[in-house]
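One structure coming up, written as C-alpha coordinates, with questions to follow.
The complex appears here without one of its protein chains, the remainder shown in place.
Then we have chain A:
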(Lines give C-alpha, C1' and ligand atoms only; values in the text may rest on other atoms or scores of the structure.)
Protein backbone atom coordinates (compact mmCIF):
# COMPACT_ATOMS: atom_id res chain seq x y z
CA UNK A 1 0.00 0.00 0.00
CA UNK A 2 1.55 3.34 -1.00
CA UNK A 3 1.59 6.32 1.29
CA UNK A 4 -1.13 8.15 -0.67
CA UNK A 5 -3.61 5.34 -0.29
CA UNK A 6 -2.61 4.94 3.38
CA UNK A 7 -3.44 8.59 3.97
CA UNK A 8 -6.68 8.15 2.07
CA UNK A 9 -7.60 5.05 4.06
CA UNK A 10 -6.98 6.64 7.45
CA UNK A 11 -7.67 10.28 6.76
CA UNK A 12 -11.20 9.91 5.49
CA UNK A 13 -12.56 7.84 8.43
CA UNK A 14 -10.77 10.09 10.92
CA UNK A 15 -12.17 13.19 9.21
CA UNK A 16 -15.64 11.63 9.20
CA UNK A 17 -15.39 10.81 12.89
CA UNK A 18 -14.30 14.34 13.77
CA UNK A 19 -16.98 15.82 11.54
CA UNK A 20 -19.74 13.68 13.00
CA UNK A 21 -18.47 13.71 16.59
CA UNK A 22 -20.09 17.02 17.59
CA UNK A 23 -23.38 15.82 16.12
CA UNK A 24 -23.15 12.48 17.87
CA UNK A 25 -22.16 14.04 21.17
CA UNK A 26 -24.31 17.13 21.40
CA UNK A 27 -27.28 16.69 19.10
CA UNK A 28 -30.54 15.59 20.61
CA UNK A 29 -31.39 12.08 19.57
CA UNK A 30 -34.50 10.31 18.40
CA UNK A 31 -34.31 6.56 18.76
CA UNK A 32 -36.38 3.41 18.81
CA UNK A 33 -36.10 0.90 21.63
CA UNK A 34 -37.01 -2.75 21.37
CA UNK A 35 -36.28 -5.75 23.58
CA UNK A 36 -35.16 -8.18 20.84
CA UNK A 37 -33.56 -7.64 17.48
CA UNK A 38 -34.60 -11.12 16.39
CA UNK A 39 -38.30 -11.81 16.06
CA UNK A 40 -40.21 -14.94 15.28
CA UNK A 41 -42.75 -15.02 12.46
CA UNK A 42 -46.22 -14.30 13.88
CA UNK A 43 -44.79 -12.65 17.00
CA UNK A 44 -45.99 -9.28 18.25
CA UNK A 45 -43.32 -6.85 19.32
CA UNK A 46 -43.30 -3.36 20.78
CA UNK A 47 -41.14 -0.53 19.51
CA UNK A 48 -40.78 2.49 21.80
CA UNK A 49 -39.99 5.85 20.23
CA UNK A 50 -37.84 7.88 22.61
CA UNK A 51 -36.37 11.38 22.59
CA UNK A 52 -33.04 12.15 24.27
CA UNK A 53 -32.92 15.96 24.43
CA UNK A 54 -29.36 15.92 25.86
CA UNK A 55 -29.94 19.01 27.96
CA UNK A 56 -31.30 21.13 25.12
CA UNK A 57 -34.77 22.47 25.97
CA UNK A 58 -37.01 21.28 23.13
CA UNK A 59 -40.72 22.04 22.87
CA UNK A 60 -41.89 20.71 19.51
CA UNK A 61 -41.10 17.61 17.52
CA UNK A 62 -42.29 15.97 14.33
CA UNK A 63 -41.25 13.12 12.11
CA UNK A 64 -42.19 9.94 10.34
CA UNK A 65 -41.24 6.34 10.96
CA UNK A 66 -40.82 4.04 8.01
CA UNK A 67 -41.07 0.29 8.38
CA UNK A 68 -40.96 -2.59 5.89
CA UNK A 69 -44.57 -3.60 5.38
CA UNK A 70 -43.51 -6.79 3.57
CA UNK A 71 -42.04 -8.08 6.86
CA UNK A 72 -44.14 -6.51 9.59
CA UNK A 73 -47.56 -4.92 9.96
CA UNK A 74 -48.68 -2.29 12.43
CA UNK A 75 -51.23 -3.52 14.96
CA UNK A 76 -51.59 -0.62 17.35
CA UNK A 77 -50.11 2.67 18.54
CA UNK A 78 -50.01 3.57 22.25
CA UNK A 79 -49.30 7.08 23.46
CA UNK A 80 -50.24 6.80 27.16
CA UNK A 81 -47.55 8.30 29.42
CA UNK A 82 -46.06 10.29 26.55
CA UNK A 83 -44.03 13.44 27.21
CA UNK A 84 -46.04 15.07 24.42
CA UNK A 85 -48.77 17.11 26.07
CA UNK A 86 -50.64 18.00 22.90
CA UNK A 87 -50.46 16.11 19.65
CA UNK A 88 -50.74 18.26 16.56
CA UNK A 89 -50.84 15.04 14.59
CA UNK A 90 -51.42 12.02 16.76
CA UNK A 91 -49.16 9.13 15.73
CA UNK A 92 -51.04 7.35 13.01
CA UNK A 93 -50.33 5.23 10.03
CA UNK A 94 -50.56 7.34 6.90
CA UNK A 95 -49.91 4.61 4.40
CA UNK A 96 -48.98 0.95 4.62
CA UNK A 97 -45.47 1.64 5.84
CA UNK A 98 -45.31 5.08 7.46
CA UNK A 99 -46.30 6.53 10.85
CA UNK A 100 -46.46 10.33 11.07
CA UNK A 101 -46.38 12.26 14.34
CA UNK A 102 -46.00 15.81 15.64
CA UNK A 103 -46.64 17.39 19.01
CA UNK A 104 -45.60 19.96 21.57
CA UNK A 105 -44.34 20.07 25.15
CA UNK A 106 -45.19 23.51 26.58
CA UNK A 107 -42.28 24.74 28.69
CA UNK A 108 -39.87 22.35 26.98
CA UNK A 109 -38.20 19.03 27.72
CA UNK A 110 -34.47 18.53 28.18
CA UNK A 111 -34.12 15.07 29.72
CA UNK A 112 -32.71 11.87 28.26
CA UNK A 113 -35.55 9.37 28.21
CA UNK A 114 -38.58 11.14 26.82
CA UNK A 115 -41.06 8.47 25.79
CA UNK A 116 -43.09 9.62 22.79
CA UNK A 117 -45.18 6.57 21.87
CA UNK A 118 -45.06 2.83 21.19
CA UNK A 119 -45.90 0.99 18.02
CA UNK A 120 -46.99 -2.63 18.26
CA UNK A 121 -46.04 -4.64 15.19
CA UNK A 122 -46.72 -8.20 14.09
CA UNK A 123 -43.97 -10.03 12.19
CA UNK A 124 -45.50 -11.60 9.14
CA UNK A 125 -42.69 -12.96 6.98
CA UNK A 126 -39.02 -13.80 7.18
CA UNK A 127 -36.29 -11.36 6.33
CA UNK A 128 -34.07 -8.57 7.55
CA UNK A 129 -35.63 -5.16 7.93
CA UNK A 130 -35.03 -1.68 9.18
CA UNK A 131 -37.19 0.84 11.04
CA UNK A 132 -36.01 4.35 10.34
CA UNK A 133 -36.95 7.97 10.92
CA UNK A 134 -37.64 10.41 8.10
CA UNK A 135 -38.40 14.14 7.93
CA UNK A 136 -37.76 14.57 11.62
CA UNK A 137 -37.05 17.80 13.43
CA UNK A 138 -37.19 19.22 16.93
CA UNK A 139 -37.47 22.89 17.82
CA UNK A 140 -35.93 24.80 20.70
CA UNK A 141 -38.00 26.32 23.47
CA UNK A 142 -36.78 29.82 22.63
CA UNK A 143 -39.94 31.57 21.49
CA UNK A 144 -38.74 31.64 17.89
CA UNK A 145 -39.10 28.03 16.84
CA UNK A 146 -35.38 27.64 16.12
CA UNK A 147 -34.44 24.20 14.81
CA UNK A 148 -32.34 22.09 17.17
CA UNK A 149 -29.70 19.61 16.11
CA UNK A 150 -31.42 16.26 16.05
CA UNK A 151 -29.93 12.92 15.11
CA UNK A 152 -32.00 9.79 14.62
CA UNK A 153 -30.85 6.22 14.84
CA UNK A 154 -32.45 3.52 12.77
CA UNK A 155 -33.13 0.01 13.99
CA UNK A 156 -32.29 -3.22 12.22
CA UNK A 157 -34.11 -6.44 12.98
CA UNK A 158 -34.45 -9.99 11.74
CA UNK A 159 -37.66 -11.94 11.33
CA UNK A 160 -37.05 -15.67 11.29
CA UNK A 161 -38.88 -18.91 11.87
CA UNK A 162 -35.80 -20.14 13.76
CA UNK A 163 -36.20 -17.55 16.55
CA UNK A 164 -38.19 -18.77 19.57
CA UNK A 165 -41.34 -16.76 20.29
CA UNK A 166 -40.75 -14.20 23.03
CA UNK A 167 -42.43 -15.01 26.31
CA UNK A 168 -43.06 -11.36 27.04
CA UNK A 169 -46.58 -10.43 25.91
CA UNK A 170 -46.58 -6.99 24.33
CA UNK A 171 -50.24 -6.45 23.68
CA UNK A 172 -51.52 -6.75 27.24
CA UNK A 173 -52.62 -3.46 28.79
CA UNK A 174 -52.98 -3.52 32.55
CA UNK A 175 -54.83 -0.28 33.07
CA UNK A 176 -57.63 0.11 35.55
CA UNK A 177 -57.31 3.88 36.00
CA UNK A 178 -59.61 6.22 34.12
CA UNK A 179 -58.14 9.07 32.07
CA UNK A 180 -56.91 12.12 34.00
CA UNK A 181 -59.36 14.74 35.24
CA UNK A 182 -59.70 17.43 32.65
CA UNK A 183 -61.06 20.83 31.90
CA UNK A 184 -62.72 22.12 28.81
CA UNK A 185 -63.41 25.51 27.31
CA UNK A 186 -66.12 26.84 25.10
CA UNK A 187 -64.95 29.46 22.69
CA UNK A 188 -65.77 31.15 19.44
CA UNK A 189 -63.45 32.79 17.00
CA UNK A 190 -64.32 34.61 13.80
CA UNK A 191 -61.61 32.72 11.91
CA UNK A 192 -62.96 29.29 12.79
CA UNK A 193 -66.27 27.57 11.93
CA UNK A 194 -67.84 30.89 10.87
CA UNK A 195 -67.65 32.17 14.41
CA UNK A 196 -69.76 29.34 15.81
CA UNK A 197 -69.29 28.20 19.39
CA UNK A 198 -66.97 25.25 19.75
CA UNK A 199 -65.74 23.12 22.60
CA UNK A 200 -62.09 22.23 23.20
CA UNK A 201 -60.97 19.42 25.47
CA UNK A 202 -57.91 17.29 26.06
CA UNK A 203 -56.68 14.91 28.69
CA UNK A 204 -54.15 12.16 29.10
CA UNK A 205 -54.25 8.58 30.20
CA UNK A 206 -51.11 7.37 31.90
CA UNK A 207 -51.84 3.70 31.25
CA UNK A 208 -53.08 2.72 27.83
CA UNK A 209 -53.60 6.17 26.33
CA UNK A 210 -56.75 7.94 25.20
CA UNK A 211 -58.84 6.02 22.72
CA UNK A 212 -61.57 8.52 21.97
CA UNK A 213 -63.81 11.29 23.28
CA UNK A 214 -67.58 11.60 23.27
CA UNK A 215 -69.76 14.66 23.83
CA UNK A 216 -73.33 14.91 25.11
CA UNK A 217 -74.95 18.31 24.84
CA UNK A 218 -77.82 17.92 27.26
CA UNK A 219 -79.02 15.64 30.01
CA UNK A 220 -81.33 13.52 27.88
CA UNK A 221 -79.30 13.22 24.71
CA UNK A 222 -76.85 10.48 23.88
CA UNK A 223 -73.07 10.69 23.63
CA UNK A 224 -71.59 11.15 20.18
CA UNK A 225 -67.97 10.49 19.20
CA UNK A 226 -66.19 13.83 19.04
CA UNK A 227 -62.83 15.41 18.35
CA UNK A 228 -61.54 18.69 19.72
CA UNK A 229 -62.38 21.33 18.55
CA UNK A 230 -66.03 20.23 18.45
CA UNK A 231 -68.68 22.52 16.95
CA UNK A 232 -71.56 22.66 19.40
CA UNK A 233 -74.94 21.65 18.02
CA UNK A 234 -76.62 23.85 20.59
CA UNK A 235 -75.38 27.29 19.52
CA UNK A 236 -77.46 28.88 22.28
CA UNK A 237 -74.84 27.37 24.60
CA UNK A 238 -77.32 27.22 27.45
CA UNK A 239 -77.26 23.53 28.36
CA UNK A 240 -74.80 21.58 30.42
CA UNK A 241 -72.27 19.69 28.29
CA UNK A 242 -70.73 16.34 29.16
CA UNK A 243 -67.44 15.13 27.75
CA UNK A 244 -66.45 11.51 28.12
CA UNK A 245 -62.85 10.39 27.66
CA UNK A 246 -62.28 6.67 27.17
CA UNK A 247 -58.88 5.02 27.30
CA UNK A 248 -57.75 2.06 25.23
CA UNK A 249 -58.53 -0.30 28.12
CA UNK A 250 -62.13 0.92 28.20
CA UNK A 251 -61.88 3.04 31.38
CA UNK A 252 -63.99 6.19 31.19
CA UNK A 253 -64.08 9.61 32.78
CA UNK A 254 -67.02 11.97 32.31
CA UNK A 255 -66.68 15.67 33.05
CA UNK A 256 -69.54 18.16 32.97
CA UNK A 257 -69.14 21.73 31.76
CA UNK A 258 -71.35 24.75 32.06
CA UNK A 259 -71.57 26.72 28.84
CA UNK A 260 -71.62 30.45 28.36
CA UNK A 261 -75.36 31.00 28.71
CA UNK A 262 -76.06 28.11 31.01
CA UNK A 263 -79.15 28.41 33.20
CA UNK A 264 -80.42 25.75 35.54
CA UNK A 265 -83.93 24.46 34.67
CA UNK A 266 -85.55 26.72 37.28
CA UNK A 267 -84.19 29.73 35.42
CA UNK A 268 -85.56 28.59 32.09
CA UNK A 269 -88.47 30.79 30.93
CA UNK A 270 -89.99 28.00 28.86
CA UNK A 271 -90.17 25.57 31.78
CA UNK A 272 -91.59 28.26 34.07
CA UNK A 273 -94.25 29.11 31.45
CA UNK A 274 -95.21 25.44 31.07
CA UNK A 275 -95.48 25.07 34.84
CA UNK A 276 -97.73 28.12 35.01
CA UNK A 277 -99.99 26.82 32.24
CA UNK A 278 -100.23 23.38 33.88
CA UNK A 279 -101.05 25.05 37.20
CA UNK A 280 -103.81 27.12 35.61
CA UNK A 281 -105.31 24.12 33.77
CA UNK A 282 -105.25 21.94 36.89
CA UNK A 283 -106.77 24.79 38.90
CA UNK A 284 -109.61 25.22 36.37
CA UNK A 285 -110.34 21.46 36.33
CA UNK A 286 -110.40 21.35 40.14
CA UNK A 287 -112.74 24.33 40.26
CA UNK A 288 -115.11 22.57 37.87
CA UNK A 289 -114.96 19.40 39.96
CA UNK A 290 -115.75 21.32 43.12
CA UNK A 291 -118.64 23.14 41.40
CA UNK A 292 -120.18 19.83 40.23
CA UNK A 293 -119.82 18.23 43.68
CA UNK A 294 -121.74 21.04 45.27
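Convention: a residue touches a chain if its C-beta (ideal position, glycine included) is under 8 Å from a C-beta of that chain, and two chains touch if they have at least 3 such contacts; residues count from 1.
Please note the rule applied: contacts and distances are computed from a predicted model.
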Chain excluded from display, named as in UniProt, from "Glutamate synthase (NADPH/NADH) small chain", "Beta sliding clamp", "Clostripain-related protein" or "Quinol:cytochrome c oxidoreductase quinone-binding subunit 2": "Clostripain-related protein"
Contacting the left-out chain in the complete assembly, out of A:145, A:221 or A:250: A:145
Positions on chain A contacted by the hidden chain, ascending: 59-62, 80-81, 83, 85-86, 88-89, 102, 104-109, 111, 114-115, 137, 139-145, 177, 180-187, 189-192, 198, 200-202, 204, 206-207, 228-229, 255-258, 260-267, 271-272, 275-276, 278-279, 282-283, 285-286, 289, 293
